[in-house]
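All protein chains of the complex are present and in place, except for one that has been dropped.
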Amino acid sequence: MQSNDQRAYDRGVTVFSPDGRLYQVEYAREAVKRGSPVVGVTADDAVVFAAHGRPRSPLMEPASIEKVHDVDGRLGMASAGHVADARRLVDYGRQFAQRERLRYGEPPAVEPVAKAVADRIQESTQTGGTRPFGAALLVGGVVESEPRLYEIDPSGTPTEWRATAVGEGSEAIRSHLEAEYAAESDGGAGVSLALSALDEGTDDGLRAREIDVAVLDEGGYEALSRDRRATALEDADLSSAS
Amino acid sequence: MQSNDQRAYDRGVTVFSPDGRLYQVEYAREAVKRGSPVVGVTADDAVVFAAHGRPRSPLMEPASIEKVHDVDGRLGMASAGHVADARRLVDYGRQFAQRERLRYGEPPAVEPVAKAVADRIQESTQTGGTRPFGAALLVGGVVESEPRLYEIDPSGTPTEWRATAVGEGSEAIRSHLEAEYAAESDGGAGVSLALSALDEGTDDGLRAREIDVAVLDEGGYEALSRDRRATALEDADLSSAS
Amino acid sequence: MQSNDQRAYDRGVTVFSPDGRLYQVEYAREAVKRGSPVVGVTADDAVVFAAHGRPRSPLMEPASIEKVHDVDGRLGMASAGHVADARRLVDYGRQFAQRERLRYGEPPAVEPVAKAVADRIQESTQTGGTRPFGAALLVGGVVESEPRLYEIDPSGTPTEWRATAVGEGSEAIRSHLEAEYAAESDGGAGVSLALSALDEGTDDGLRAREIDVAVLDEGGYEALSRDRRATALEDADLSSAS
Amino acid sequence: MQSNDQRAYDRGVTVFSPDGRLYQVEYAREAVKRGSPVVGVTADDAVVFAAHGRPRSPLMEPASIEKVHDVDGRLGMASAGHVADARRLVDYGRQFAQRERLRYGEPPAVEPVAKAVADRIQESTQTGGTRPFGAALLVGGVVESEPRLYEIDPSGTPTEWRATAVGEGSEAIRSHLEAEYAAESDGGAGVSLALSALDEGTDDGLRAREIDVAVLDEGGYEALSRDRRATALEDADLSSAS
Amino acid sequence: MQSNDQRAYDRGVTVFSPDGRLYQVEYAREAVKRGSPVVGVTADDAVVFAAHGRPRSPLMEPASIEKVHDVDGRLGMASAGHVADARRLVDYGRQFAQRERLRYGEPPAVEPVAKAVADRIQESTQTGGTRPFGAALLVGGVVESEPRLYEIDPSGTPTEWRATAVGEGSEAIRSHLEAEYAAESDGGAGVSLALSALDEGTDDGLRAREIDVAVLDEGGYEALSRDRRATALEDADLSSAS
Amino acid sequence: MQSNDQRAYDRGVTVFSPDGRLYQVEYAREAVKRGSPVVGVTADDAVVFAAHGRPRSPLMEPASIEKVHDVDGRLGMASAGHVADARRLVDYGRQFAQRERLRYGEPPAVEPVAKAVADRIQESTQTGGTRPFGAALLVGGVVESEPRLYEIDPSGTPTEWRATAVGEGSEAIRSHLEAEYAAESDGGAGVSLALSALDEGTDDGLRAREIDVAVLDEGGYEALSRDRRATALEDADLSSAS
Partner (left out) sequence: MQSNDQRAYDRGVTVFSPDGRLYQVEYAREAVKRGSPVVGVTADDAVVFAAHGRPRSPLMEPASIEKVHDVDGRLGMASAGHVADARRLVDYGRQFAQRERLRYGEPPAVEPVAKAVADRIQESTQTGGTRPFGAALLVGGVVESEPRLYEIDPSGTPTEWRATAVGEGSEAIRSHLEAEYAAESDGGAGVSLALSALDEGTDDGLRAREIDVAVLDEGGYEALSRDRRATALEDADLSSAS
């Protein structure tokens, strides 16, 4: 399916292909596409994360799948792709936030955290002896009344969005966001938009127990309880079986 | 049996395949599947581990096969797969628990131990000069009256379960657990469930001398004596030949 | 398309081909050619940077694509190619400028910053365990009334220009610059030249929201607001749809 | 004799085969099988080691072949396989015992020594830049009236035995041990059993000058003199030519 | 064009070919031959460097091509080949001169600088993890009334010359030097000789704006202004179009 | 001559072959077999070393071929194989002896020196980034009236001998030693035996100028002068042409 020419360049991360591509980074993007999707939406005064993850078994605690992460009580991160890789990057973000808080006496804003994590990822794509991280991240929060949302891809490039998604079906989800996103809306509308978008990337409907929703506003990070997730699904006119 | 395309990506752990997979991690999962099974079950006030291991000879001390491990008197770990690798990870967990206890004056809960070990495993899958660990682990215990049970796979992903199994026949065992698990049950019922599940993954019946059973409750870690194991097999309606 | 002979030398950056070429550096130049273009123009008392970047989605903040960078309030950098790589080099330039300022009590001029970044790039082409940076940079500013503009390519060679461009379509852009460049002109004329040149490298016209423009003069670094960018497009007789 | 598929995975120790095996460790087991055999037997109050090694020449000092080693006057180790590798591991065990004695004021028991050596071996199977050790070890001694005997294989897995053997013909020797082992017996009976078992793994009879025998009891480590070895062979009804 | 036998030895710098050659060093010499030429000439009381470099565009500052370098006000270096590599070596020479001056209270002579740079280059041809430098250098100056001129090739061998050239067309240039060199001549004659020799290696004539000329005498390093370069071309009977 | 299967395992020292062999160590043994032979013989109160080495030219100082080495005035070492490798090992032995003397106030016995050198050799066979030593060594001396003689092979295994030989023709020499060795004999008889054995491994007779002989007794290390070597050859009924 791939030619001999391509194969020659895709096994060493420290190597460009003749047309200037880094195949290992592109393969890491494939790992992201295999992961269950996460959505981020900015509202007037909040950033909303919504993630979907189906437990392998009814005996697995869905909460432990860890798709949306509280960074430091004010900022959140969501991830798609290789779960273990994502956990390392979230930890890195947490440590960065903690160090900054100690150094400057106040917690960092969204952008510095996103860029620090992006730098860490870029390094993994250039230095020998390591592979890229097989995960994409969303980083968001409300700092000084300003909701900010960043996406970081496996090349280590941070970009800012009003609403976006990564992971399986992210193209369909993003089309939905582009069609439905309204500039001025409150957090509740943001949750509804995030969930209806997430639903676009899922084949058989969302269930309260299989989704993670977090709202970040001036008050900080709040993960929605299962009851509130069920209500939110109803508010978004999405059938909630569980 | 495998194509040329696959072979090109499966020998270096620091390399993604074009479809975003890490073959070395998947092969480490095969090492887990070749290991004798362990089961973990949460009860109301306890976590139960049960493991099966047939000694190579009647002269081998079955206790030395080491499938269920006392971490620090309160937490336990059970492992399947490459035994020597699992020992290193259990040691790592013990050292982590000891360091935390020294640093904070109290022992760590189940989750931090599980995540520290998971981080160590993830590192082995990304950094050059090492292979992944060929072992999967269960980590459990009762902290502040709450029974917690984690599974860690060779990618370094921790997930929380009410009951689960790793190793040979783990799919059959888990099906049994899914069918039989009852939310509110005491430690004794947990032992019975763990043993009957373990029996599903075994071809020719369990013998008291070939199994390890440990119960973790508020009182701490307790490995069942051979007599109590024999009784427990009877309680679970499993014929105990030895 | 490429011969066996070439392929033998293009996979290890630390290796010369028999005709004395470094293929990995040449492939990094291809990564630059795939990036959206940036233009730098010196005027009598200013240096102007203009960049073009089309957001992947209307929901992406165009400002976050980061093509023109404020180094230290006096100097600017613009980049084309692999975005994550360029970010690392811009950070390196910022850190160098900061260190110099601390060491000597005054900020560095344009040339030392350009050469420090060039050295960093050269190192990546000679030392093992790393790949070259897939980015080209422009560095400029007005120091002691003298506008200076440097280009740094992926081999780590710095060259000084009165006006130049890197990235996709840079040859067409440079031809335009060579034809239209006038030695004595003010900053406004510089902006018009930069934009009309940039337009040469673009298929379907420039839009105010998709371009970055920065003017560096004795007063320091100033990024043009979207309104001023729109006006500048009009001044340059370029249709501004957005 | 081996397929292409196998060959692809057996040359780098840091690599799993698709079925989860570590070929380099399995080849190290072959090095063990090529070494002359050693036997370990626990008695009521003693552990007995017996080893067989035929000198290459009548001018070689048989004692220097070094199959049974005094670790610290209380514990012993016996080895089969690559002699130079085994020596390093025995040294490692001695240093560990010495360090523990200095740290805790008393010498370590059998189990910690066996596990420390096992850890050292496991490391050699996972970390790059080294090969596994081509040796298997027995570690034994009587600590607090309890005779303990461990076997450590080239994967770094320690297991406890009442009686076992490693090296050439170890399967035949172990069968003999399984058939003849009696739980309650004194050190003399242990020596007889060890020698008759060793004889099973040898084609042309044991000679006092070609065997090593050591008895470890509460009194410590004692290597049997050649006269006592001759007597022991007679006691075990084994013809002693030398 | 090259045989299989050769190809086997030319990709790793740390490897000799069966006939005792270092192919990577020979390929670095090819990189030198691809670079525009530089000439060095000793006169009675001066050393003259002349270099030729055609800017890629009329907008490029020819001075920034950097072919002749002021080391420390007294010594000069000229380079041909891979520009970024040459810059690193010139920097190395400058740092060496500065360190020597600090250590001994006086600046180093020509020979120690040439040998220090040569050592740095030799190292790059023997130690793993790096490639040779793709540049050749001339180092010269007048120390204690003695004009000295060294050439350093990519193997790291320094040789002293009365007049020499490196880079494209250096063989034709050197033939001219051998025919025309006169032992006793002043700096002006040296400049004329250097320019007429440089002209031999150029297809379409020298232009004042495309050449670099530096004269080193007891007074130190002096780069000729464009006017003086134009005059010098006339003095050497070379048509000066620009 | 060798099969494809073998070739796959003989190029990396850190790799076992499927039958548990280390080919690089076996090839190092071939380097030993290509070296001129050395003999070691223990007598009642002495150890004798005799070596044969034919100078490449009558202008070479035979003494500089260095086959028998004075370690510290009491112990001696003799070597066969790759001369430069042997020198490093002899130096290592000397340094070890010196360190021990400084640490314990008295010089080390024969066995510790032999084992320290053996450890150094074993390390070279297991750790990456180095090849084995292509030399075998004899180490001997009289400590507390006890003559001791060790042989160390390229695997790093030390063995004790009453008399032995390494290098070209060592099998024939050892056969001679086995046939002629007498347990109780003085140093003079030891010299005669060593020389007659050495003569077995040589095609065209021994000459005083081409042999090295050293006697180690309680008085320490003594290299025999050429006159005494000639007399010794006569005493041993070996024609001495020079």
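Note that the chains take the letters A, B, C, D, E and F in the order they are written out, and that residue 1 is the start of every chain.
Convention: a residue touches a chain if its C-beta (ideal position, glycine included) is under 8 Å from a C-beta of that chain, and two chains touch if they have at least 3 such contacts.
This is a predicted model, so every value here is computed, not measured.
Set against the missing chain, the residues F:134, F:147 or F:190 yield one that touches it, F:134. Of the candidate positions F:32, F:97 or F:110, contact with the hidden chain is made by F:32.
Where subunit F meets the missing chain, the touching residues are 1-2, 7, 10-13, 23-24, 27-34, 57-61, 63-65, 81-85, 87-88, 91, 124, 128-134. The missing chain lies against subunit E, touching residues 5, 8-9, 12-22, 115, 118-119, 121-123, 125-129, 150, 155-164, 174, 177-178, 181.
In this text, only the chains that are shown with their structure count from here on.
Taken together, subunit D and subunit E share no touching chain. Farthest from subunit A, judged by the mean position of CA atoms in each chain, is F. Look at where the CA atoms of subunit B average out and do the same for subunit F: the two points lie 54 Å apart.
The distance from the centre of subunit A to the centre of subunit C, each centre being the mean of the chain's C-alpha atoms, comes to 30 Å. Averaging Cα coordinates per chain places subunit C and subunit D 68 Å apart. For subunit C, residues that reach two or more other chains under the stated contact definition are 12-13, 128-129.
Applying the touch definition to every pair of chains gives A-B, A-C, B-D, C-E, D-F.
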